[in-house]
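Mind looking over this structure? Questions follow.
The complex is shown incomplete by one protein chain, all other protein chains being positioned as in the whole.
Chain IDs A and B follow the sequence of writing; residue 1 opens each chain.
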Amino acid sequence: MPEAQQPAAVDAGVQPVLRLSGITKRFGALTANDVISLQLQPGEILALLGENGAGKTTLMSILFGHYVADEGGIEAFGAPLPAGSPKAAISAGIGMVHQHFTLGENLSVLDNIVLGTEALWSLGQNSGAAKRKIETLAERFGLDIEAQRLVRDLSVGERQRVEILKALYRGARILILDEPTAVLTPQEVESFFATLKAMVADGLSIIFISHKLNEVMAIADRVAVLRQGSLVADFPIAEASRESLAEAMVGRAVALPERNALAPGATVLAMRNLSLRNGDGQTLLKNVTLTLRAREVLGIAGVSGNGQGALADLLSGLVTPDEGDLEVLGEAVTRVSPAAMLARGIGRVPEDRHATGVIGDFAVEENLVLEVYGDSRFSRLGFLKGTAIRRNAETLIEDFDIRGADPQTTTRSLSGGNMQKVILARVLTEKPKVILANQPTRGLDVGAAATMQRLLFEACAGGAGVILISEDLEELLQMSDRVAVLYQGQLSQAMPVEDADLRTLGLMMAGHSPAEAIDAP
Amino acid sequence: MRLEPRSHVPLWLNLAAPLSAVALAFVLCALLIVWAGAPVFAAYGALLNGAFGSVFAISETLTRAAPLIFTGLAAAVAFRAKLWNIGGEGQLYAGALAATYFGTGLIELPPFLMIPFLFLVGAIAGGLLLLLPVILKLKLRVDEVVTTLLLNFVVLLFANYLLFGPWKDPLAMGWPQAAPIIDEGVLSPLIARTRLHSGLIWAVFFAVCAWAFIRYSKWGFEIRAVGNNPTAADFAGIPLGATVLRTAMMSGGLAGMAGVCELAGLKGYLTLDLSPGFGYTGIAVAMLAGLHPLGVIASAIFIAAIYNGADAMSRAMSISNYLADVMTATALLLVLASVLFVRFRPRLR
Partner (left out) sequence: MDLLDIFVSLGFWAALVRMATPLVFGTLGELICERAGVLNLGIEGIMTMGAMVAWMWVYQGGDLWTAVLVAAIFGALFGLLHSGFSVYLGVSQHVTGIGITLLASALSYFAFRMLLPDVTTPPKIDPFKPYPIPGLSELPFLGEVLFTQSPLTYLAFLLVPVVGYGLYRTPLGLALRMVGENPMAVEAQGIDVHRLRTAAVMLGSAFMAVGGAFLTISVFDAFYIGMINGRGWICIALVIFASWRPGKALLGALLFAAFEALQIRVQQSASAFIPYQFFLMMPYVLSILAMIVMSRRAAYPKALLVPFRKGER
C-alpha cells in the first residue's frame, strides 16, 4: 500500500490518477454522454454534479466497464483501461459503490465482501485472513461492521459500509460513489463525510456523484457539472458558489410552481393511533396519528425504510392496520382493500411506477381505466365498453399532455415522466378527496417534476388533501403546508412548514423529538 | 445486442414470427430424417399426405385437433394469468371420469341436454382438480408447477384403480374399460364413415367464447392484468385471489372438457389410453398460438396434422413416429424465442 499522501495538491506537475478523454455514448437517438473529458487528481474528491438524466451514471458505468463507450478512451494510473470489463476496472484499482446496493441478502457480510476476490477455481477459501483484513480496513476508516452478520439484518447505512468495504478490500485507490447520501440521515452524512476525509488522507481519490449542492460544497475539492450529456463546467470548489452550480446544472431558470396559500377546508382524512406489524411481528407503524384537511399538502419526511412504505400501503388499502382508527371524509374505514380505498375517494400515486403504477404490456387506454374499468361508464353486464375506453384515453392524453402516446401505445415504451402522467391522469380525473403521492417526482427530470408538482397543486386547489411522501427535503419544504417526520414507524406531530428547516427535520429524521431538534445547539 | 420494447406490434410480425419458427423446426427435424436414412422431401411429402391428403386424412387430423383445442385453450387461459397449469393431462382424465360417472346411466336426459350436461360435469371436475394446487399457491405459496404435474400421476393411478376395480365393465371381456356412455350422450358424427364428431364444433365454439371473454370481458381484463403485473393489478383494486381462482376453474374446466370430448366423441367408453398426452401437448399448442384463443384453433390443427402425418410417415418409411413429438417440442422452443423478438426490437449496440 502506498504511503499516505497530502491531499489535493492540484498542480500541473502531478500525474492524474484517472483520465477520461472524449467519451461519447449514444442510446438510440439519445446521446447520454457527448465527448466528455475529465481528470481525477490523486487525493482529490471530485464531485460530479447533474440533474437526473444528465448522464452521470452512464459515464460512471462506462468507467466501470458496464457499458462500452461509442468513442473515447480511459486511462487509469497512466495505463489505458480496456473497455467493457468491470474486472479490468477493479484490477486497475477502481471501486464503485452503486446507488442501488448490489448485495446478496441471504449471505453474510464476509461472503459479500470476498465474492470475486479469490481465484474462481481455487479449491478453498481463507476466511480467517479475509476476516482480519476486513476488520483492519473497517477500523482504519471508521466503517464499523460485524463480518458474520447476514446482510438482510443490516440497516441501510450499514449496507453502504459493506459496499465501501467491498471496494477497499479489493485495493481500490479510486472510489466512485453514486448518490451515496440519498439513503442517509443528515447526521449519518456527517460521519460518512468523515470516512471520506480519512480515505483521501490515506491517498485515495474519490468521485462523488450527487445532485445536492450543499453536500458538494461541503465535501468536494473540485466539481464537474454534466447537463444533458455534456460537460458544462469543471472548476475547483473554491471558485464555485451554490448559485453558479445551480445555473450550470439546470442551464435555465426553472419556473417552480407558484402556489398561493389556500384556506384549508374540512378534515378529509384522520388516523388515530394506527399500528401495523408485518408477518414476522415486527412493528412497521406505531401509534400513528394524523389529520389531513381539504386544500392542504401534508409532507411526510423520513429516511427511507422508516415506515413510509407501510404508511403508503395502508392508505393504498394493501394492508390492514392491527390497531387504531382510520376515517375518510368522517366515516370510519373498517374493511380495507385497494378497491375500498378507491371507492372512498382516495387517489394513490405509487412509489414505483413500473412495478406498481402501470401494467407495462397494457395499452395506455387500458392503464387509464385500470382502477375504474368496472364502473358503469366503462363496462356493462361484465363486458367492457371499447369506445368509451378509447374516448376516455383520447381526452386524458390531450388534457395531461401525455407525449409519444396514442390510446393503443404499449405503456412500457413511454418515458418515465409520461408514464407518471398516465398514473396522475388516472388518479386526478376521478376527482379524489385524498391524494397519496409517494415519491411522485423521483427519477424525473426538472421539467417533468415541475409538471407533477403543478398537477398536484391544481388538484389541491380543487379541494383535495394531499399526503406527499418524499425523501427529497427541499421538495417537501417547497410543496408542503405542514410537515411531519417518520422515524422507526412513529410519526411526529405535523408542524407548519414555516417552523421547519433542513436542520430541524434532519435531527428529527435521526430520531430526536421535535423539542430537542429545535433546542439543539 | 440489446432489446428495446416495441411501442406497437404490427400484425404481420405476430404471424410471421411463429411461422418462421415452425419453418425452422421443420428444417432442424430434417436432420433427424437424414439420420434415419430416409429422403427428406419424400418423408415430408408422406407426412403432408397423411395429414391432409384425403378426406379421410383431413377428418382424422381434425378429430385429433378437437381435444388439442380444448387443452390448448386450457393452457392459454392459465398462462395468460401466469398460472402455470401443467396438469392438463390429469384434468382431462378428471373430466372423463366425471362424465363416465354421470353419463353411463346415472342420469338420463334428451341429447340436446345430455351433451351440454356432460361437458358441464367434466368441466367442473377438471376445474376442481386445479383448484387444489391453486389454493395451495394462494394460501401457502406452494409452486403450482410441481403440484399440478404430480397430480397428473395421481389422477391416472386413480383412473387405473377404477378401471381395474369397481368401474370395470363386466361386458368388456377382461379389458380395463368402463361401461359405455349412454346413446343420448354420444357426440354425433360429422362425416359419414369417418371418426370426425361434433366435438370439433364444440371446441371451436369454446375457442371463440374464450377469445371474446379474454378480449372484451371485465374478468378477461382482470386475467390479463394479473398475468402481466400482479403487483400493479392488486394496487389498482383488482381482486387477485378471485381472479386466479376464476382462471383456474376456466383452465381446468377446458381441460376437463377435452376428456369429455374424447370420451363421448371417439370411443364411447373410458380406457387408460384415452389421451396420448393431450394435456402436455396442449402447452405446445398454446405457446405456438401465442396464447391467443383463436390462434389455438390453427395451432391445434397444425400439431394434430404433425402427429397424424408422422403416423402415416412411419408406416410408409422406417421413421419412428416419435418424430412428431420432437417436431412439436422443437417448434415450441423456437416459438418461445421468436416471441421475444415480437415484444422487443433487437438493436446492435
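Rule of thumb we're sticking to: a contact is a pair of C-beta atoms (placed from the backbone, for glycine too) under 8 Å apart; a residue touches a chain by one contact, two chains touch by 3 or more.
These numbers were taken from a predicted model, which means no experiment stands behind them.
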item	value
Option from A:Val14, A:Val35 or A:Leu107 whose C-beta touches the chain left out	A:Leu107
Sole residue of B:Ala16, B:Ala30, B:Leu136 or B:Leu240 that reaches the chain not shown, by the stated touch rule	B:Leu136
Chain not shown, touching residues in chain A	61, 65-67, 85-90, 96, 98, 100, 102-107, 111-112, 114-125
Missing-chain contacts mapped onto chain B	2-3, 32, 35-36, 79, 84, 86, 136, 140-143, 145-147, 149-151, 153-154, 157-158, 160-161, 164-165, 280, 283-284, 287, 318-320, 322-323, 325-326, 328-330, 332-333, 336-337, 339-340
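FYI, only the chains that are shown with their structure count from here on.
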item	value
CA centroid of chain A to CA centroid of chain B, Å	47
Chain B partner contacts - residues on chain A that touch it in the complex	28, 68, 316-318, 337-339, 341-342, 348, 350, 355-362, 366, 370-371, 373-374, 379, 382-384, 386, 404, 408-410, 412-413
Contact set on chain B toward chain A in their complex	4-9, 216-219, 221, 224-225, 228-229, 231-239, 343, 347, 349
